[in-house]
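Since the structure comes first, as structure tokens, the remarks are kept for the end.
Just one protein chain is left out here, and the rest sit where they should.
First chain written, first letter: the chains are A and B, and each begins at residue 1.
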Amino acid sequence: MPTAPPTLHVHPDRLLPPEPHLRDIARRLYDAVRHLPIISPHGHVDAAVLADDLPFDDPASLLVSPDHYVTRLLHAQGVPLSELGVGAGRLDEQQARRAWRHLCTHWAAFRGTAARYWLECQLHEIFGVTTRPSAETADDIYDIVAARLAEDTFRPRALFGQFGIEVLATTDDPCADLGAHATLEADPQWGGRVIPTFRPDRHLEPARPGWGQAVTELGEAAGIDTGDYAGYLAALEARRAHFIEHGATSSDHSHLDVRAESLGTREAARLYAAALAGTATPAEATAFRRHMTMEMARMSVEDGLVMTLHPAVRRNHHAPTSARFGSDTGHDIPVRAEFTRALQPLLERYGTHPNLQLVLFTTDESVYSRELAPLAGFYPSVFVGAPWWFLDAPEAIHRFRSAVTETAGFTRTSGFIDDTRAFCSIPVRHDMSRRLDSGWLARLVADHRLAEDEALETITELVSVNPRRAFRL
Amino acid sequence: MPTAPPTLHVHPDRLLPPEPHLRDIARRLYDAVRHLPIISPHGHVDAAVLADDLPFDDPASLLVSPDHYVTRLLHAQGVPLSELGVGAGRLDEQQARRAWRHLCTHWAAFRGTAARYWLECQLHEIFGVTTRPSAETADDIYDIVAARLAEDTFRPRALFGQFGIEVLATTDDPCADLGAHATLEADPQWGGRVIPTFRPDRHLEPARPGWGQAVTELGEAAGIDTGDYAGYLAALEARRAHFIEHGATSSDHSHLDVRAESLGTREAARLYAAALAGTATPAEATAFRRHMTMEMARMSVEDGLVMTLHPAVRRNHHAPTSARFGSDTGHDIPVRAEFTRALQPLLERYGTHPNLQLVLFTTDESVYSRELAPLAGFYPSVFVGAPWWFLDAPEAIHRFRSAVTETAGFTRTSGFIDDTRAFCSIPVRHDMSRRLDSGWLARLVADHRLAEDEALETITELVSVNPRRAFRL
Partner (left out) sequence: MPTAPPTLHVHPDRLLPPEPHLRDIARRLYDAVRHLPIISPHGHVDAAVLADDLPFDDPASLLVSPDHYVTRLLHAQGVPLSELGVGAGRLDEQQARRAWRHLCTHWAAFRGTAARYWLECQLHEIFGVTTRPSAETADDIYDIVAARLAEDTFRPRALFGQFGIEVLATTDDPCADLGAHATLEADPQWGGRVIPTFRPDRHLEPARPGWGQAVTELGEAAGIDTGDYAGYLAALEARRAHFIEHGATSSDHSHLDVRAESLGTREAARLYAAALAGTATPAEATAFRRHMTMEMARMSVEDGLVMTLHPAVRRNHHAPTSARFGSDTGHDIPVRAEFTRALQPLLERYGTHPNLQLVLFTTDESVYSRELAPLAGFYPSVFVGAPWWFLDAPEAIHRFRSAVTETAGFTRTSGFIDDTRAFCSIPVRHDMSRRLDSGWLARLVADHRLAEDEALETITELVSVNPRRAFRL
């Protein structure tokens, strides 16, 4: 008689502090917010998924292939990305099952990771899986999830409602027509709020391959000739306006550094022309990009888009992998970040302007207490973004609160941001954040730094007020 | 019937570990040191406050306007510094009440911050406030504090005694006549010890506006012509001697970096002349400042003043605010620090000299385990300074002990330093430190890294021995 496989267990008190007294407090705080609507002000879900509302293809395409948190760790175990359906488009059932089996076979490699926590919660709470993934259980679990995905209640719009999402921001190229957003807006059956985010990186970096083409496309999208610098600025402004018309409240920027330094119009125009002509030096390309960070701040002051910065990641570290599988395939690796000096010119110019809001994210924890909290603890325009990417995980979130709160308090932080491509992980990630912040606040109550009514108000604000304030929702 | 406002509650076990077993140990350790005299070897209280012994003006001038920990966070909430009495000199009652109301109205913004903890303890323990600050309670609390400040027992000297301060160091310009210190020394009614600290930064940085004027003033104060380099050195030495006569035991240095590099007398004299003539380049000005860091070490070896270093803060980050409100107004922002390479020439020359003592402070936590603990764990001259500025807070203090102790132990740390301008926060800050170190030591006892008698001896030494040793008191 074969032994039953181990169960998949998701404990109701998971991530709350284990000490009984702290857990009691944390539970009371968590209970107050667990069912509050989800505000997701920054992420990478495709609006077309909701506009089209087609059933998801299969378990692997939903939970494995597009999620670089998952595929990267499988790759580190020696599984080629090609086995996981990365960059492969729609998978046939054999491919999907194979990718799924790799995940289940290597389930133990995820122990202790954030990805494991998210997957486990999704499998159990959304899909009702009750056995632990393994080589033996892979096919059964695949069948369970696949069966669910065929049900109407597992179509994207149904899940959006079931997840309790109130606002969902997507991330979009300035040239995007935002048709899916318009479709949703126009649909009387649809009550959700799905808004775009203006992400112009590829149009702002002359050093990046394809920049010339990008500004041509920008001009076409805006109906403005980007052949000179004035037209380029006008086209960017026009596309920002287009985004704002479709509900955008923020622009997002992810360059190698956050340095903002104005060149003056004349020099900027000269470098723009040189870049178009292909004669700009690398230093000039960088100078132009830093000039444009300042211009983006200037536009934000004028049109009110919140400006979010996600710097200091070396993209596509392993060129052979990018060449074969494309970007966002798990080998973007952080480098040291610096904000104090880099943002000084921008903050000197706009830092106390009431129209500016900057949300600063980092994958370099050393800046939390050294730079981000001090900046957000003085400038009314600066917010510390929620822990990002590699730091969006239980231990790292505790370190974030520990490093930021004592200088900047809670009000100067952005509230949770899921930043995900994995649609079904949205409720799980927000729930994780609520649990961890409840646990964090419970400690402040337990050692008498905060009264419990204050902690209760704080956890509620972190969920419902902070993201609205930071993102002007 | 109106509801009673929430009470202001200060728990006797605050900041001690919440787990019952650890709390018991921590309480025993804390009880052994809670009433020991306060040694404050570095801070920014004005000696004249004690020499004159006038009543404090009003609650806002005492607790809000001069405290950049408080005003910076209110500024981040959108309150202009002008509303808080910053840089305004003496406030009239309307101004003082307005500043106070801003604090109380934004009380929730301070949750989880060190400033909140200090304010709460001061309001409750020193002034007897029992209701939580809010827009509604602001005026009542103002009245309570104002009434106390009118009492004789709340005059500076009375509080000095009540706080149990044994030694208080001030921070003073080399040109200061130290008259207030002399007044106190000469007063037979006065039993306290108030000593100056030699802080020559503005005289050592040719790149700083006003340096020429500063060295002229230095010459006048010393009665020595600072028109050439030899006179400049002699004047500095003379003023150090003047400070030592008035009880100084340390000099303090806060430059952008701690690099110490001797130029040799001839080149130093050349750069000094160029700086006076206004022809020194920025690189030469920096080289001269680094040369002077080495000279300060040389003088310390000769006259025995302990040398404390507080580097790597970008001062006056927001120029419009400094222009209007002056320095120390909440927008000094840390940058990365580096000690290993920067101090190598100094330590190679003087690091094992019995007369040198260096106390190294940082706002960049990444150097704790990487550089400061290894340096203090080898050089008998080096001490790791207590957590400074943004890091002088409960979580940060735990991170400090965690990062430093395993390499450098307890004896190589400086003991607590309050570094404050806020006179009434002195006892509260020292008490906070005693509670946190008790909690830290309780953990070492609870997991059997230390016997309780050793922890008891250690907490007592941290309070009574370490600061005396590090500052030669």
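We adopt the following convention: contacts are C-beta pairs under 8 Å (C-beta built on N, C-alpha and C of every residue); 3 or more make two chains touch, one makes a residue touch a chain.
From a predicted model like this one, the values you see are computed outputs, not experimental measurements.
A.B. asks: Kindly state which of the options A:Ala32, A:Ala48, A:Ala207 or A:Ala396 is in contact with the chain not pictured.
C.D. replies: A:Ala396
A.B. asks: Please identify which residue in A:Asp364, A:Asp431, A:Asp447 or A:Glu461 touches the non-displayed chain.
C.D. replies: A:Asp364
A.B. asks: Hey, which of B:Val70, B:Ala376 or B:Cys424 is the one touching the hidden chain?
C.D. replies: B:Ala376
A.B. asks: Write down which of A:Pro37, A:Pro55 or A:Gly112 is the residue touching the left-out chain.
C.D. replies: Of all options in A:Pro37, A:Pro55 or A:Gly112, contact with the hidden chain holds for A:Gly112.
A.B. asks: Just the residue numbers, please: which parts of chain B touch the chain that's not shown?
C.D. replies: Given the touch definition above, chain B has residues 19, 21-22, 338, 340-341, 344, 347-348, 351-352, 354, 366, 369-371, 373-380, 382, 402-403, 405-412, 443-444, 446-451, 453-454, 457-458 touching the missing chain.
A.B. asks: Can you list where chain A touches the absent chain?
C.D. replies: 6, 9-11, 13-20, 72-73, 75-78, 108-114, 116-117, 132, 314, 317-321, 330-336, 363-366, 390-391, 393-396, 399
As a convention for this text, only the chains that are shown with their structure count from here on.
A.B. asks: Would you mind pulling out the distance in Å between where the CA atoms of chain A average out and where those of chain B do?
C.D. replies: 40
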